[in-house]
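As structure tokens, the structure follows; a few thoughts come after it.
The complex appears here minus one protein chain, its other protein chains still in place.
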Amino acid sequence: MRIASLIRWIVFALAAFILNFPVIATLITSFKSNAEISRNPGLCIREPTLANYATVFDPAGRFDVWQFLGNSLTAALIGTILPIALCFPAAWAMARRGVGMNVLFPAAVNLRALPLIVFAIPLYLMYQTLGLLDTKLGLGLILAVVNIPIALLILTNTVRELPYELEEAARMDGASMATLLFRIVLPMCRPAIVTVFIFGFITAWNEFLFGLMLTTRDAVPITVGASFFFASGGGGVQWGVAAAIIMVSAAPPVLLGLVMYRHIGGSMTGGAVKG
Amino acid sequence: MTFRKKMLTATALSALMATAAQAEVTVLGWPGGPEEEALRAVTEIYNAKDDVAEENKVELLFFSRDGFFDKLQADLAAGSDAFDVNLLATYSIGRYAPYMEPITLSGEAEGVFGDTVLSTMQFEGAQYGVPTDLSMHFLFFRSDLMEELMGDEDAKATYAAISEEYLGTAMEPVAPDEMTWEDFAATALYFSRSVNPDSPTRYGTVLQMKNLLFNMMVFQSLPRAYGADWMDADGNITVDSEAYRTGLEMYKMLYDAGATPTDSLSYEFPEANAAFTSGQVAMMVQWNGASGALTGAESAPMTADVTDSVAPPTGPEGRFTHIHGLGLGLNKNAQNPDGAKAFLEWLSTEEAAVAYATAGGAPGLTGTAIEAVAEARPDLVPLGEFASNYGYVMNGATGANALSIYELQAQEFTGYWGDTQSLDEALSAAEAGMADLLK
Amino acid sequence: MTTITLENIGKRFGTTDIFQDLSLAMNSGEFVVFVGPSGCGKSTLLRLIAGLEDVTSGKISIDGRDVTHTAPHDRGLSMVFQSYALYPHMTVRQNIAFALHTEKLPKAEIDARVNEAARALQIEPYLDRKPKALSGGQRQRVAIGRAIVRKPKAFLFDEPLSNLDAALRTETRIEIAELHKSLDATMLYVTHDQVEAMTLADRIVVLSGGRIMQVGTPHELYTAPANTFVAQFIGSPKMNLLPVETTARGVELSAGKPALPVPVRPAVQLGVRPEALRLVAPEEGLLTGKVALAEYLGADLSVYVDTEHAGRVTLRGPGTMKVRDGETVGLTFDISEAHLFDANGDAIRGEMKAAA
Partner (left out) sequence: MSLSQRSENAILTAPLVLFLLALLGFPTVLDVIYSLSDVSFETLRAPTFTGLDNFRAVLADPDFWQATWFSLKFAVLTSVAECVLGLALAIYFSPILRRAPWMLAILIMPMIIAPAMMGLMYRLVLHEFIGPLPNYLYNWFGVSYGFLTAQNVFKTIFVIETLQWTPFALLLFHMAYESIPEDIREAASVDGTRGWRLLTRIELPLMLPTLGVALFIRFIDGFRVFDNIWTLTGTGPGGSTTSLSIYIYVAFFRSGEIGQAIAASMILFAAAFLVLFVAARRGRGKETA
């Protein structure tokens, strides 16, 4: 029994290491000087340095990384909160009254399977007309489209799982539609909404293609900004700096995932115990 | 949606949005390299001038190199006015010309750049841009290793044996500046451990073979030295030629023999530089833009001191380097065309060109201009020299579809190198595609 | 003080008719229990009255006012749900006060009412807890509290005790009965448990397959079931139904035994409750059989007898009674205790005077 458990822990450590290997390797590289990277490509660091991060955040540097981060934050928040706001009432109507289950629901959910590149050029033309190009709002709106399928799916399923009697009780208590939705159903959907928010935020933050296409200067998100540091074809890539900016770009969603994980995990196990 | 509603929505939305920067003259430059640094430097000078009005000051804009041309094309085609002045390159002029306005250069321009360089920014007889940088290829090599090879009799014997085995004739090592492509191949093999276990380096060279258009430009100079061209005078596609076959087969032979890293099929500029600066590669053909990265003590601590460069190797038809210019031109939808024109005109003066060169750019200069920068930038002297002596542009490489042709070649040629198709298949596919694109 | 009347109610789900043409009147202050096996439509009936479901046809009135198309809340009823349906994200106090808030009552009034209900139900200590932190019985009280504070015209209970354990169920049942007395309110109560129905109800409505089988006081249902369904549904162990033949002599249980009086309609079944049967010597019995099993219940003894003519028959006697397994016994009963049913299962009543 002891040995089996020991082996299990070893396998676990190994799996964790292999799954996270690229992250670990990049993290280590980000603490190496250029000289050390070319001399010592291994996983140990002889002279750790923060110089790469200093370069990334250098206020006099070529790019304003804080602005990229701010853009990503704003756009990702719009792209996460908006779908929740739009999908929650619709999800209730779908789950409880079957509204739009024939067309709207499948159409919206199937968006997930569609490569959204398809809409790139027409969207570009439309954004230009509306003055949405290179704005955080514009980027946020398209990120919202990206997140709608998962938001709608999760919220619809969640509402369907809620005990219907609670809503009947609320109707007996004289709750209006708005009260019912926002005072009764919404609070009970909170774990699901947190889940949607976290998944959505991570997806929005990590989105690359639309950031590349629809922003130029004012609204460039960090994933695209990071690729600026990865410029190729010209003066040479500084691999250490590139590694550092990748880590900076990956840090917010990873931290969010790690911190909020407990929250999700708690609600999951809670649900399981209740059966 | 009626027009009025549309306007209302647009107004409402723009009111919602962050205040758009009141751009003066917005310039979209080539990011990430010495070109960017140089552009920043001259912009500072320009903006400090007394006679430049506040609303004509220049603001710079950069985005990623990854997909740069794709995005620029989409922006231009959609009629973007996010920038007044944008980057253009010799091989993309044809593609971008419909969305740009020809410009007038300063009177000094001809004396500063010379006709050859100015012509890299011309399309159908009109001047579309100010040439800022000249891009070509150098042969970068490890002078220490080359000297050692030239002075060691045992090494020469090994060299002869290797060249006999792989190239059919016993050869003697020659200095890099006198190399033919055959010598290049023999030297690359000699310095590869898979061929010569005693080699001081793991690989003789590093070829950039990723399926990417820029890599095709690096490759072109090899077949060109054997007389390759895209079209003959009558407009027939001539890619299926002995010259291309020789070049393609040489790459393949080197790759299969292990003279270039196993993963070269996924290598582009940064990977190749990283390989070279690790000290495990004896030589490579690379863009002149890599000079700084390969010879800087900071970026190449192990090899900077012993790295030298010459023009690419020679062949039966001569010595060639693929050449193209980068420049800046005027967007048709510019919001401030007059301010942009003024800036572009100034950019073509000697004052600007010298400042640009001094700040790290790589303009092709002649006359008094090159004399003025010769001390600060000795590497620019051979650049101009190389450009006029060895520079070439393939017949058809400034057409609207030049980029697509490079894409196509990249697709087919890498397929041959990667063993997913035969040489004949690759060439006939390239020929068919090119015929379509060059119509 | 509220009367509720249903007139010709019909309800259809898809193509399935749950009710057709159902009418019922509930009097002011009355405790009415809907009882029946699962699927009989009793919960649906309650929900129609509550307004949670729309009727397909017919009319519902409360105190003479037509509420057929009135929203649930405006019918002035409150309901206690099977699962209690407490809002999990609100404290007990918020749960109880929720309806009062939607009515926009003044805060002082809300507090007063909540406190009053809490005191009455002895849930004051838990007012600031969430439902999750309460036991089943406590949740049940909160659910009732939520119903009380609204001072409704009538209370609707949907199997409110089914989630409680046996001891708590009895206790709460008594509390509900006391509540009814103290509030003097009209209460409609759905259950499948006949003990709850018998103990709580002023009147019981027995439902089966969407039809009302009988409406009456517990005593009426027990002593004068209208049909075999009610006869067997009410009472435990359930009433024995014995096959009979109606001849000119009267109703005969089996050949050679004395016949019972002649009913006005031919009877095919005779019902007799287990407690009405008596054990006698085999030759004296109207029926004879062998004892299959005797269950000792303390005060009572249930004896299962396999008879020759009527199959298995159950008898209930005092716990002191002595029988042996396998013993042959005779069974008899007073004629006045017998119920006769015709071929449709309907009771034949009051016409058994002419004895042969």
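Which chain is which? They are A, B and C, in the order written, and residues in each are numbered from 1.
Just so we're on the same page, a contact is a pair of C-beta atoms (placed from the backbone, for glycine too) under 8 Å apart; a residue touches a chain by one contact, two chains touch by 3 or more.
This one's a predicted model, so the numbers in the text were calculated from it and none came from an experiment.
A.B. asks: Name every shown chain in contact with the chain that has been left out of the document.
C.D. replies: Counted over the whole complex, the chain not pictured touches A, B.
A.B. asks: Just one of B:Asn86, B:Asn211, B:Thr366 or B:Thr398 touches the chain that is missing; which is it?
C.D. replies: Of the candidates B:Asn86, B:Asn211, B:Thr366 or B:Thr398, B:Asn211 is in touch with the missing chain.
A.B. asks: Given that one chain is not shown, which residue among B:Asn236, B:Thr262, B:Thr368 or B:Asn389 touches it?
C.D. replies: B:Thr262
A.B. asks: Of the residues A:Ala51, A:Leu73 or A:Leu209, which one touches the chain left out of the display?
C.D. replies: Checking each option in A:Ala51, A:Leu73 or A:Leu209, the one touching the absent chain turns out to be A:Leu209.
A.B. asks: Where the complex has a chain not shown, which of A:Ala51, A:Leu125 or A:Leu186 is the residue touching it?
C.D. replies: If we include the chain that is not displayed, A:Leu125 is the one touching it.
A.B. asks: Even though one chain is hidden, which residues of chain A still touch it in the full complex?
C.D. replies: Missing-chain contacts on chain A: residues 5, 8-9, 11-12, 15-16, 18-23, 25-26, 28-29, 37-38, 41-43, 82, 85-87, 89-90, 92-94, 97, 99-100, 104, 106-115, 117-123, 125-126, 141-142, 144-145, 148, 152, 177, 202, 205-209, 223, 226-227, 230, 239, 242-243, 246, 249-250, 253-254, 256-258, 261-262, 265, 268-269, 271-272, 275.
A.B. asks: Across the whole complex, list the residues on chain B that are touched by the chain not included here.
C.D. replies: These residues of chain B touch the chain that is not shown: 66-67, 70, 73-74, 76-78, 95, 98, 202, 209-212, 258, 261-263, 265-266, 271, 274-275, 278, 280, 403-404, 407, 411-412, 414-421, 426.
The criterion applied here is as follows: only the chains that are shown with their structure count from here on.
A.B. asks: Give me the step distance from chain B to chain C, shortest route via touching chains only.
C.D. replies: Contact-graph shortest path, chain B to chain C, evaluates to 2.
A.B. asks: Where's the contact count highest, between which chains?
C.D. replies: Chains A-B share more contact pairs than any other pair.
A.B. asks: So which chain is farthest from chain A, going by the mean of the CA atoms in each chain?
C.D. replies: C
A.B. asks: Taking each chain's centre as the mean position of its Cα atoms, how many Å separate chain B from chain C?
C.D. replies: Distance between chain centres, rounded to whole Å: 91 Å.
A.B. asks: In angstrom, rounded to a whole number, how far apart do the mean CA points of chain A and chain C lie?
C.D. replies: 56
A.B. asks: How many angstrom lie between the CA centroids of chain A and chain B, rounded to a whole number?
C.D. replies: Whole-Å distance between the two chain centres: 37.
A.B. asks: Going by the contact rule already set, what residues in chain A reach two or more other chains?
C.D. replies: Not one residue of chain A touches more than one other chain, so the list is empty.
A.B. asks: Could you please specify the touching residues of chain A with respect to chain C in the complex?
C.D. replies: Within the complex, chain A contacts chain C at residues 163, 165-166, 168-176, 179, 183-184, 187-188, 190.
A.B. asks: Across the complex, what residues on chain A touch chain B?
C.D. replies: 34-35, 38-39, 41, 62-63, 120-121, 124-125, 128-137, 212-213, 216-218, 220, 224, 227-239
A.B. asks: Under the definition above, what is the set of chain C residues touching chain A in their complex?
C.D. replies: So the residues of chain C in touch with chain A come to 47, 50-52, 71-74, 77-79, 81-83, 85-90, 98-99, 102-103, 146, 150.
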